[in-house]
Every structure is written in structure tokens, then in C-alpha cells.
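The complex is shown incomplete by one protein chain, all other protein chains being positioned as in the whole.
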């Protein structure tokens, strides 16, 4: 674990945001698959910074440079390695980082664990930038699954308390979700989109930030993935998800709402549709007893507000052991949740592919 | 994984609720510690069925029978093995289980995965009864941590939408939490307790069920536990938690509320108290960047309503491939969340002890 | 790891030789298989002490007591748990153990690692007695493999330098090996058997001990098991094997002899037999590049002489920090290698079944 995950499909992320390269090793792929590079690039661009007014201004091209395992986009080995170049990596924006820890960033816990020699420029090994190689791996996994007719999509479900429209989890509108995926604010309801946009503008002009929920959907996920007890499908999804910076909660199906429901409403009753077993509702989000049941897999990722804000905050100097005010310079994502939908899709794609390679 | 968990302290759960014994193997303990058996028994009784009007009527004595690793309550080896006897395990209450799957139970996913030879009486390997040996291991871990002044407590935070009083997560009232731990409904606010009791009576008389939230607290958890990226403290807690039947969501600190907070309110600003680094608030629940920061660890476990209800439900016959109505007989827990606080404590205790044995 | 092994089929061994029970948890089996208990018992008896003049006199019935996962010998769950009772476990034969460590036993390294509270009676967690539950698991695995026409056998290849006859590793005589399996000294060559018997009598009368080699064979092992680099078939076999007390070396195919062979003699050249790919020789022992090639799997386990001998040895008192002479009382196995063939078979059976459950 640490920088690696997966039981059969093993993925290892490496690098830091302020060094030359970040990258990923993907082990145990099957030779023969041809990667659609345009599609992969599109997928990665959904996460990349600088594309919208509401994400950080730092521009990164985020192009995958494959250094092993591919020949003319076709997988020719069991291991793929790819690099992503960090531009501007000598930036000195974060100069007083190592002495005055930023609240709700990993600066202080990094100091506790690794001491003063850990380079925390750009967040060091805690940087959200490492979700770029994560999405690179996830984008490839998503393509491999698509060939098997397994579809994965996502949306922003909530920003700062404003909910997008509610959906029937038994029949998520996969095509519509696909359509909104490249939007600045990928929600289905345009009125809510406008409300969220206004909120984000306010938050940004205040120098503040806001949290949100990303909701992930999987269709045609094979039945029978996962195990009872300590290897449930939810356990694997959540393990991987809590590797994503700023995640604070995860919920499956109608998980968060389930406390307001009676069992009679929450239970997903069975029906047969042309001999196929289905459930009328899908409050379980496609997973019962830790095992997928063939209904759509649905889960929510709840992200905290971006911890980097422009407002003055209370901190202290590690060296001087004295309280200090802190003002973080530079422009920041007012809402990092906006960039998480491809990350959520990568989590699901990599988890499902890991199971399929069993 | 599967029946086992832990990197250093390895725990393996075994058995099913309708066979002779369930039990647990705990590996990599340190010889020399003396288990307080009265305390362990008290801890396990908090989870045991039959103690309250709102939990299932099945009586289980849930006494730990140690068959290796102990001599006169003292640990004398690196591995402890304990059994718990299943009483009444020949009960035939669940007779049509294997053919007509109960909605939102694992009956159908078990059939998909294991076929017709899997014995699903009492829930088979998915049974909540396996949380008994889990609590046995957790109760021992909790005692070992107490000797190091690490305290773990819990409460019911919400049942069916009724919230217990809100707490300052930076200063949880550990002693009060300890005091309420043996209550039928372990909440701090007595008026809310009354409301919940009424709700539970209603739900039970309707033959229905209801969900709830268990909140877990850890004090004096050492700083520096956990890793960036894919081995975060939250990842380990959540992995283990999603091994508990009926869990649908997990949230750290103010996770679920964080979408309604601005960054300026959610960030935990630093202060020095007699030279000790603290944060004024503890919205992070004691974990930043995947690593504990020395503040209290706090997380919420959100449980769905008990899937076993007395009301008629829609299901189907696996053999006949035909829709069928299902009426589940027997008396059921109207709210399984009520029995989860010791389970939540076991999750935290076992995770922390696993880290300390590193 | 520690007491557990396996990636898919997970086995956990528990207990010590001088406590009430030892046992095993086998996780991820497939429900439906019916265990032949007579065959299992025969298999376990090959390892059991007391059956021959050349093994320790301690009598253990070594009957498997199944406490979960079976009904009328049929597997009905994903986890099986079995106990084996320790008879005479209050024996005080090893009284001065904890203070005067026995040479080449784990007494001293146990003290270093676990301190004085570790109960080392009978070898504690290092005891060879734990190979009994290991064989229990292996015996079940072997039966499951036999149903798939995968055969596993073994022999004693060498005792104290006396070799049994050499075999063509491309065509091991599986039926003959099966026939000798219940012999006191399971070798093929009766003259060598006599020589070995005499040697063992000499060694025993001298109060000394002797080492030996157990050779394990697998026929019809599926092709394609194992991975390049750090998950080779050999790596898995050797990892498990070095969990067996007294093992000092392991060799695959003609491994040990390969330094005396030219490449032209050692290379296994291909031939087609009725369209089937074979190799003329099988110096590789059925594994090339870490992956099984369909030829018989063959490996040697080299065991040191039993460290318990009746002769006076030099040791020291941990308490007094003073050199002491040590005289170990009781009767001892002059050659523990004799009891290892079923253990070697269990290693191969459990490894192959783990792969097949992938």
C-alpha cells in the first residue's frame, strides 16, 4: 500500500508536484489492448487544473508519456509505466510552508511523521496533483471496461449545500451523465448549475472555499464482486477513496439518507423482468452483503472545502514555537470537489478491473 | 483479508451463527498482558442480543472460551484463540431462506457467489453474529490501549433522524460517554433518549425498522499514525468498518456537515497551549493528510434500517424463477444501530493497536 | 502472514503444543465439496508422532474436530475451522527451557523477540506440532485437487547422506510413490531403506540425530500458474516451506545438481507428443520463468538434524548470564525429516489450490 494499491491489477503512483515528473506503474494488465489516446487525454483533462474559472490557475498539460509497456498505443507487456511532466515546478509560491503549517493541510502531520527534511513544496507526497497519474491509470481501466460493456459515469451532486436533481438509483441516466462530463460544473439541472455558479463566484470573491459531493455510477458491473466480512466491495472502494486528498466521507446508495427511512422503504424488493432478477429500488447502490448484485453501483464522495484560502488564519512557527498569523498567497481552487468526478470514476474503474483480473 | 484483517496485529474471525462455535484468532499480541475478564465480558455484553427491548430476543451468553494463548488470564504466546458457543443453533426459524431471498439481505448475492450449497441459516458468513468475536478481539485491544492511557468511547448520535446533542469534537466528554455506555439507548441528552425510545416503540409495533448513526471517539491517540495516499488512517478505519453488516456510510470529523461549511469555518486553526500544538476546532476528526494529528479521533458510522422486518415484501423463488411474497417470521431488532457502539470502539481499538505494533 | 498464508485460499494456524488445542481456519473454500474423512485421517497419520520407532514417542491422536463449515463432511460455508486436541499437554519434560536455551532451537531467539512471558513449553509458537493443522488443511486441499485429476506425492530422497534411487523427473512414478507413502521410511529402493534404517538405529543409540531430504512431486499441475519476477511459483512454494521448522534449504527440479551441469545438459529441450508440448528432461522441475509449464512439479526440502539430542551441550543461563552445560531429557526424533513428506505434499497442494481459486 502507501503509493500502491490493488490485489491483481497493481497500481503504483510516484513523484511529487514540485519535482520533475509524477507518474504511475500499472502492473498485471493484459497484453493486446489498444489505448484510445484521445479519449484518455479527454478523461485526464476533466481533472486537470486551469480549465475553469473555479479551479486553480496553475496550468499543467498533463500529457501521459509512456516509457514502457506500449508500442503504438497497444499494450505489449504486463506492466505499463507512464510519466507526467510537472511544469513550473520550481515555483516558490509556497515558501514559508515548512515552518508555518497551513491549517487543515498535511504540513503539520507531515512534519510529525517525516521531520524537516520532507519537501512539502506543493504538498509533497500529499499533493492533489498525484490524482493526475491516478486518473491516467483509471482512464485506461475505464476503456478496458467499456470494451466489456461496463459503463462508468459521475456528476457533481452537491456544492455548498445546493443539490443537483435527485435520481432513480435503479436507472441512472448514463448517457446524460456522459454528456455533462466535460462541463465546468457537471450537474444535470441547469437551474442548480446557475445557483452553484453564483455561490462559487461569491466564495471566490470572499477568498474562501466550499465543499461538495461527487456521485459515481457504474452500469453493468458484474454480479458477485466482493466478499462477506473484511473484503467487501464497499471496503475496497472506500479504501481507495480515502487515498484521495480532502475526502471526508463516503456513502453507498442512499446511505446518508437511510437513517431517515424505515426498513420497509429502504429494503430493495425483488422483481423479475423477463426472467432477470432486479430490485425495484436501488437504495443499496448495487452492493448487498459486500457483494455486487447486478444493479447499478452508486456511491457518493464527500469532499471538504479546499483548505487553501486567502483569508488570514491562525497558525504557529514550528521553529520558534510561537503562534503566528498565516496568509496563503496565490490563487486557489475555491472548490476542489469540482475536479473530482474523473477521480471518482477512476476509483470505480480500477476497483472493478482489479476484481475482473481475479 | 476476507475473514482476516490487520497488518501487524492480525485478527481472523471464523464460524457461522448456526453452527457450533464462532471464534477469533488474534495474532502478534505481546506476551505478558493480563486480560481483565470482567471488563471484557461487560464490553461484549454491550453488543450481545437479548439485553434490551429493542434488540432481537435471541439470547446468546457470548462468553469467551480461550483455547490457546492464555494462562490464568495472562497472555503467554503470540497468538490467542477464543471460541464463543452458539446456543439454539439448530433453530429452524429461517427455513425458506435458501429459496426465497430476503430483500436487502445477502441471501441473493450469496447465492450468486457461492451457489446453493452455502448454508445461509442465520445469515451464514454474512451474519451480524460474527461481530461477537470481533468485539472480543476489540475488547482486548481496548484494554491494552487503556494501559497506555489511550481512551476509546462511543455513543448513538442519531436514530431515525433524531440527533443526540452536538458535541465539541475538540473536547469530547469521554467520562460521560463511558457512563452512558451500558444504557439501552446510549445517548447523552435524556430528552432525545425519550424521543428515540418512542420512535423505536412505534417502529417495532409497526413491524418495521429504522437506521441510525454510531459515533466513535478516541482520546490520546498517538500522533503520526497513517500514511499519505493509499494507506491513510481513514482508509484503514473505513476498510474495517465496511466489514460490519449494514454499514452504508462513514464520515470523519464533521465530514457530512463539511459541504455546508466554508473553508474558513471548516479549517482547524492552530493554537499553542502550554507549548503543545492543538487546533481550536476539530472538524478534521483528528486526521489530516491521512495521519493522526494528536487531536481526538472522531468518526461516524451510518447504519441502514434492519433489513429483517415483519411486513410483507416482494421477492422471488430462485428454484421456480417466479415472483413471490415473503413474510419473515420471528422477532427482529427494530434498530441494529443500537448494538453497534462497542463494534465502533472495536474498529478504532484494533486499528490503533495494529499501528502501535508497527 | 505470521500464522496465516495464501492469497485466495487463506489458511490460519493457531495454538501451541502445550495448550489445550491447536487448530486451523481455512477461508475461501467452495461450498459443496465432501471431505473423505478416512483419507484425511490417513494423510494426517503420516505426519503424526508415535507411529514409528524413529519418531518421538509422544502419542497424539491428531483427530480433526470440525467446529464450523461442515455438515456431514460436506463443506457448507466459505470458512472451515477445525481443532486438534493436545494430549498430555501438562507434561513438564521441558522444565528448564525458559532459562537455559537449547542450541539450534528457537528458545533464545524467542527470548530476544518476545521476552520472558512467552511460554516456550513444547516449542511454543515455533513447535513442529503446528504442522499437524497445516497437514489438516493440506490434506483437504489435496483431496480437492484429486477431484480435478491433480496428483501430489512425495518420498524421502536422502537421510544422512544416503540417497534413494534417482528418478526421471519428467516421469515420476506417482503410483509407486503413493504405495510407499505409509512406510516407516518412505523410499523406493529397499536396499537403501535398509541402510537408512541401520543409520537411524546407530544415530538413535548414540543419542544423536540426522538430517534428510524430502522430495515432492505434482502431476497434472495446470500450466500458467505463477508470475514473472516477485510472485513466481517457486517464491510461493519457498515462502510457505520456510514456515516449516528445521527447513534449511529448498531446491527446484535438479537445482542442487545444476552447478555440475553444462547448459546444454540442463536445458529442457522441447518435443511434441501427439501435438502436446513436452520437454524431454525436466531439470526445471516444471517451473520456468516462475510459471508452471505443465511438466511435473518437483522440489526438494532439505531438513537439518533434529536439534533435540541426548548428548551434553554447551549453553548458558539467561538469568545468571553464565555458561552452563545442558542435558535435554526425554526421547527425541532422531530424524524429523522422516515425518515431513505429508508436510511437503501439503505445501504443494495448498499453493496450487490457492492459484486455482484465483
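Order of writing sets the chain letters: A, B and C. Residues in each chain are counted from 1.
The rule is short, and it goes like this: a residue touches a chain if its C-beta (ideal position, glycine included) is under 8 Å from a C-beta of that chain, and two chains touch if they have at least 3 such contacts.
Nothing here was measured: the structure is a model prediction, and the numbers come from that model.
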Where the missing chain makes contact, among the chains that are shown:
A, B, C
Touch with the omitted chain, as defined above, among C:84, C:137, C:188 or C:309:
C:309
Touching the absent chain when the full complex is considered, from B:2, B:69, B:103 or B:228:
B:228
Chain C, residues in touch with the chain not shown (by the definition above)
1-5, 13, 101, 103-106, 108-110, 112-113, 124-126, 130, 158-161, 203, 206, 208-213, 223-224, 227-232, 234-236, 238-243, 245, 247-256, 258-264, 266-272, 275, 277, 279-280, 283-284, 288-294, 300, 302-309, 311, 313-316, 321-323
Residue ranges of chain B at the interface with the undisplayed chain:
7-8, 78, 228, 358
Please output the residues of chain A touching the missing chain, sorted low to high.
1-4, 10, 12, 14-16, 19-23, 25, 27-28, 30-32, 67-69, 71, 74-79, 81, 83, 114-115, 117-119, 124-125
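The rule is simple: only the chains that are shown with their structure count from here on.
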Counting residue numbers used by both copies over all numbers at the interface, does the chain A-chain B contact come out same (over half shared) or different (under half)?
same
Whole-Å gap separating chain A and chain C, where each centre is the average of the chain's CA atoms
47
Go ahead and note the Å separation of the Cα centroids belonging to chain B and chain C.
39
Using CA atom averages as chain centres, what separation in Å is found between chain A and chain B?
27
If you look at chain C, which of its residues touch at least two other chains?
78
